[in-house]
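Only one protein chain is missing from this complex, and each of the others stays in its spot.
The block that comes next holds chain A.
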């Protein structure tokens, strides 16, 4: 006897038996399931269903299609859903019922489609219903009764349709099953009367020609052309091969220099890597995909071509031929492949002479796609009235994407967002579809939006919930017992010009005993930013402010960023102070941390501070304080370099932006003033002191920053470049690297040292935030700064890591209670991942923004002749750096040297008088072709036949 005490519309309980693999064991599983009578059918006017319906069916479509001359709803079978999911977004197709079991099946077999259906359903713009047939009395079908999944789903669809038909009998609404093939129609007709194919359904709508065209197009796609790429292996074989060590799996990394070369790293610490060359071996893998690779036989091993190959330059001709070949369904080998083979064949013998070939592999399967939505430019079609064309992604590591859209002609030349759907074996390019149109190419606002979207930056204005967390204005400081009053100190801030988010200020007083009292005062952001609030949540997601040219995307609302937390001159502000007692040699005798109230005497620029220091007549306390700080900072710096800190260089430029139009007026290289490193030294000292303190207090939960020692191989380009110039670089430790960089000075060419330092910068690994309990203490090292412990404390207005550190420190000194999340290791790890990710993206976005403005600058120029330096020499071209714009570009030789004199590698260049880091003259201009803009850089001096390609090799 079963006793059921129930309070809802449960009709009965079902036990469904199944088998599953648990570790190595096959075990039975029994799922308990309750069938209900109170689930909605989805019809808006349905009298017998009571639960609320969100996007409900309202079929008044008896005149819609001739094949169904009655009020009807449509239900699709699995193949139809998979292939025609887009139809659900079309206005003509409406009143569709999505069946739970089918959606669930799709979400395991084809998650992309399932997600899409989900999105359309939740969009709420159409009359759609989700029928919970697996939970409903009357539609439930026990899967135990079926041999195969197909049979089961087939039957479930019929039962669901039959149920709805009966349910709606009095309303005269009939569900119609829509299938995609005639065979499927036959099969369904045996058990259900209203079945139609998509083709018939749309055709019978009469004047919906464009829709019918699309259907036909989709249907046509089924017949595949000749395969261009090898098929992927079955998962079973992959499993076996991986276990046997025949295959390896890892992330697919496209070479930044050559888009037809890639590597896959695997093993412990990714120590081993296999090289992949050529389109066929790469076999449709894209940047970041997790792929399975198979080693080729030894005689097919090869080397990187040492050829610069940019998609932009290379593909232009190739695209057209490949595209044409495809549309014409030519069986002949596409031109692109032929074209590609030649340089490869030529490169090989040359390589064999000098180098050992690398283990070379090919991709046999893709386990996980790294696809996302891409921003980029819609290229013009090669056919005058085509409905499909190529899309060029902003991210250069992504191949062209073939996009089909009926409105294709209208989106040519627009900046759009595109998603990749799949990459069939018979297609040169992955297939994708349009998601969103951002704006016109060349429109500055649209391009800026693209930069933001592409880098996943949360740029929308803060929402009302966040703004509600802000303190009421006018705000007055309200003394708290733990807050020390430091308003009597002569504190000042030193920042770049135009800075409104001032988060640090300094002071220095010489004590009677010859020691110095030095204070670093950081904006007390955590006073306003309380944990768990909407504002805190938003800030933790943004993690960092993003600096674009002429625009800043704040982590915190403007009221905090530029006012309450900004340590403006002459205003009383809350601060978090680190006060040291330093001796004459800048050794820390004592360090104290406390929350404080300060009043900055002045907000200085670097320039102004420098002038005050240099002005011998100025004897006021601020000038004296600045002199003391500068004096101590020099000693700090010297000490740091003694410990092996690196001094690296990167090209830094800034634009003068017209505040009204946002167009750049002039470009300047950033100047370096002693006051800059003065501020920097004390910020470093503060960060190190705080890192020590929080690590002592919270050895398991300290938020620290580490910079891993780069593996030796990464220095390869640096060592080789230095070698070519006759210098020796010893990268064995930070100290030796710093020393050897110091020695590498060419008196005749002062740029050499700077360029070497820039190269060294590129060899570095990225510094990352981490939680102290996730690493062993020997890995805490910040390599670049030669600091055993380091963290970020000094910029809480623009970095969330600093906010977390502030919270830890505040609790360590008893000024605040620690939020429980700060002791939740899982949350901490997640947050540090977010911060690392956002940080990287913010950097990329800034660079992209600079590049964008560089383009704008260059646009107005007519073949300006500039100074440039060669950074890299390859067989078919050179890579030059133009300091004025901080721009890097590739210049291709029109004659590839490798083809003609393949055995004399570098000698050729000597004849041409080209040496690494040599100063050359180039002309820069903007070229626009096929809607694609690019900077054309031509070599003026010395004279070599060459073409250029737009490239930003350094950034990606």
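The rule is simple: contacts are C-beta pairs under 8 Å (C-beta built on N, C-alpha and C of every residue); 3 or more make two chains touch, one makes a residue touch a chain; residues count from 1.
By definition in this document, contacts and distances are computed from a predicted model.
Q: Can you work out the missing subunit's protein name as recorded in UniProt? Choose among "Ribosomal RNA-processing protein 42", "Alpha beta-hydrolase", "Prefoldin subunit 3" or "Exosome complex exonuclease RRP44".
A: Going by its UniProt entry, the chain not pictured is "Ribosomal RNA-processing protein 42".
Q: Specify the residue from the set A:48, A:109, A:240 or A:511 that touches the hidden chain.
A: The one listed residue touching the chain not shown is A:240.
Q: For chain A, which positions touch the chain that isn't shown here?
A: Residues in contact with the chain left out: 1-7, 12, 15, 17-21, 23-30, 143-144, 146-148, 236, 239-240, 243-245.
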